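The complex appears here without one of its protein chains, the remainder shown in place.
After this line comes chain A, so read on.
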Amino acid sequence: EKEKAVAKKQSSKVIKASKAKLLPFEEAFPAWFSQFAEEGEPDKMGGEGIEKLFEDMELSMEGAHPFILAYRVGAAPGTFGSFSRADFKRTFEPFNIASSPALSDWLAKAHDEIMDSADEYEFRRFYAFVFPFLKNEGAKTIPGEMAVAMWGTVLAPKYPLAESFVEYATAQGEKFKAVSLDVWTQLLEFCESVQPDLTGWSEDDAWPSTIDSFVEWKKQKDGSAAA
């Protein structure tokens, strides 16, 4: 009952970060999380809750942040669109993060570590995490639209080729269907090992045919642009 009261108080007013810090984690966390929890499901944060959380953190939902958060809290495969209280608690307790501004700072740092670091390893792990995270349980693929959006957010800022690929996939429209794990995985390989002008690509190589089709498209486009 006490918890509830605190939650109400916090949600009704804008709370300053300094004030939240004063409370110990065990007290602050439940109150903080419960602001975003799904109605009737206090252990789960749904779509609305996530939106609210990002608003609170003054961060955009559009970028890679939500996925980096999911990656860092160790979200289970197929749980795209929700967060679990247990994941949050386990992840943030050691850092004593129990407020939106604190999380915002932490997330910004995580974003830099993954997206802007010279160390490719962390990024590869993050990229590999995304596919199963997005995929529905039992499905082999993720919808093309979803994959394209993801690549736009995650890959395109790092690789010019990925930017072209997103352009290609978008141009295909309906024809660009579901994306398999292989295409997902190989696209990163492709971006890492092939130059933006396609040097390093060979039709004899084992690229998935989706990537070959992209190369054909790009060659034609670049060719007609040059002419």
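FYI, a residue touches a chain if its C-beta (ideal position, glycine included) is under 8 Å from a C-beta of that chain, and two chains touch if they have at least 3 such contacts; residues count from 1.
One rule holds for everything that comes next: contacts and distances are computed from a predicted model.
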- line: Record lookup, UniProt, unshown chain, options "Symplekin/Pta1 N-terminal domain-containing protein", "Trafficking protein particle complex subunit", "Golgi to ER traffic protein 2" or "Cullin-1" -> protein name "Cullin-1"
Task: Out of A:E39, A:E137 or A:E203, point to the residue that touches the absent chain in the complete complex.
output: A:E203
- request: State which residues belonging to chain A touch the missing partner chain.
  value: 140-141, 180-183, 185-186, 189, 193, 203-210, 212
